[in-house]
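The complex is shown incomplete by one protein chain, all other protein chains being positioned as in the whole.
Which chain is which? They are A and B, in the order written, and residues in each are numbered from 1.
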Amino acid sequence: MKKNKTAMFGLIIMGLFFCLAVLAPVIAPYSPDEISSAGANQPSLQHLFGTDDLGRDVLSRSLYGAQISLTVGVVAVVIALLLGTLAGAVAGYYGGWVDGLIMRMVDVMFAFPSIFLILAIQSMLTPNIYNVMVVIGLTSWMGVARLVRGEFLRIRQLQYVEAARAIGCSDLRIIFRHMLPNAQGPIIVAATLGMAGAILTESALSFLGMGVQPPMSSWGNMLMDSQAYMRDAPWMAIIPGLLIMSTVLSLYFIGEGIRETLSPKERNAGS
Amino acid sequence: MIEINNLTKKFDNLIAVNDFSLSIKQGETLGLVGESGSGKSTLARLILKLIEPDSGQIDYQGIGNIRRECQLVFQDPQNSLNPRIRVGEAIGEPILIHNLLPRTVIADRVASLLELVKLPAAYAKRFPHELSGGERQRVGIARAIAGEAKFLILDEPVSALDVFIQVEILKLLKELKTRLGLTYLFIAHDLSVIGYLSDRIAVMKGGRLIELGEKKTVLTAPREEYTRKLLAASPRF
Partner (left out) sequence: MLEVKNLSVNYYVDEGTVNAVAGVSFELKEGEILGVLGESGSGKSTLGFALLRLIDQPGKIVGGEIILNGRDLLLLPENEMRRIRGAAIAMVFQDPFASLNPVLTIGEQIIESIILHQGVKRGEAREKAAEALRAVKIDPARIDDYPHQFSGGMRQRVVIAMALACRPEILIADEPTTALDVTIQAEILSLLRELKAQFNLSIIYITHNFGIIKELCDRVVVMHKGAIVEAGEPGAIFDHPRDPYTKKLVDCLRELR
């Protein structure tokens, strides 16, 4: 199915990152807070990615940072998917004023520039990893909602949905058993791209100090720490930057790959 | 069995069914012929209560649960089955949602239904796209009778099929009718295949009933001009 080379590449990278994140406590040479050298040192055999300005091992911080970023990515996307799918399915299935109401809510949410909205919310709370995940999820469900609604509008007209009604299926059963499985494709694509977006947003938030707080290491706040040392200890910025970039790119590749495989098949299967 | 009285249904400004009255007798096959726009599909959905009329009513005698006992066999076998649901589950769904049998024995009932429509029991595990058009139509029929329906509306059940398969499906429908004591409303768009199953034939145009009579009469000596036109145009031998 995945004859797409870039998608496979993305998949391998993400798989690798996930494994490394899970195994972080086992494979990290140092603890992320451990001060194991004096000041910032270049990458060496002892410290493969070098150390940061406080003498902490960048590799270990990156591994634990991977845990943070990937967790945030997954949880935020799950929240967005749940909300968005529910909203989109109800809007698409019932139509009428329900559809109108939900779509207006979507429009309102879209009208806010999300990053400012998130910053505003975070400034009212004490930023930590938990509310970062929830807030990102709560502000990114709209795209999924529109997608799912679109799919539902399309599927609703298909004969097998009418057949399900004719045999007496309840609305709930029709939505969950008959329509949702046929709307999978765009949802999966939205999930991968959404995760990429969530990771970027978390990194931005942590970079601005509104996300994951030190001493917890996220790639974003590692970038924040590295600002003053761009010239003297560039690896402090390059490493987390590269990691963020490769994660996001890999997710994009996977998403695009799925979208491509799904297009002709969806047309045959779901319609 | 089903008595339709002065049924009218409008969609915006279009009158789909216009003061329509018809009786369907228990145990008969009533053929309903109508070209596109005649309102026959709307009528079918009104009878099944999938939509509500603007005026008029329908009386159901001998039918308790309309949704379970009145079923529809669709025209297009490709699109009327959910592509992601296995054949066995699709057939068993009516049994499941109307709680007719405990879950554990549904699979057996599905197997006997498959046998009834002359499909191998192993097909229960397959997906619709793995079956041919004719086989899918048989699954549609099995699904329609799974809930012990008494009245079936056959909405152009063979027009999407090749001639050889058409005959097989029509034969199957005939057999099932006698075996299970069913009543059929057979909807078609021309007079070519309707003679095979029907006892009486009704002709519909513009939402109205144009002609109604015994099969032989309508096919050999129709009263109405439109029916004559239809007869002349329908490829028959």
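We take it that a residue touches a chain if its C-beta (ideal position, glycine included) is under 8 Å from a C-beta of that chain, and two chains touch if they have at least 3 such contacts.
The structure presented is a predicted model; accordingly, all values stated were derived computationally and were not measured.
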Considering the full assembly, with which of the depicted chains is the omitted chain in contact?
-> B
Consider the whole complex, including the chain that is not shown, and state which of B:L30, B:I47, B:L176 or B:V193 touches that chain.
-> B:V193
Residue in contact with the excluded chain [from B:T29, B:Q137, B:Q166 or B:T183] | B:Q166
Can you work out which residue in B:L7, B:L48, B:I187 or B:L230 touches the chain that's missing from view?
-> B:L230
Residues on subunit B that touch the omitted chain in the whole complex?
-> 35-36, 162-164, 166-167, 170, 189-193, 195-196, 229-230, 232-237
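The rule we apply is simple: only the chains that are shown with their structure count from here on.
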Round to the nearest whole Å and give the separation of the Cα centres of subunit A and subunit B.
-> 49
Which residues of subunit B touch subunit A in their complex?
-> 48, 50, 67-68, 71-72, 74, 76, 79-85, 93-94, 97-98, 129, 140, 143, 147
Contacts from subunit A onto subunit B in the complex sit at residues 158-160, 162-170, 173, 177-178, 181-182, 268-271
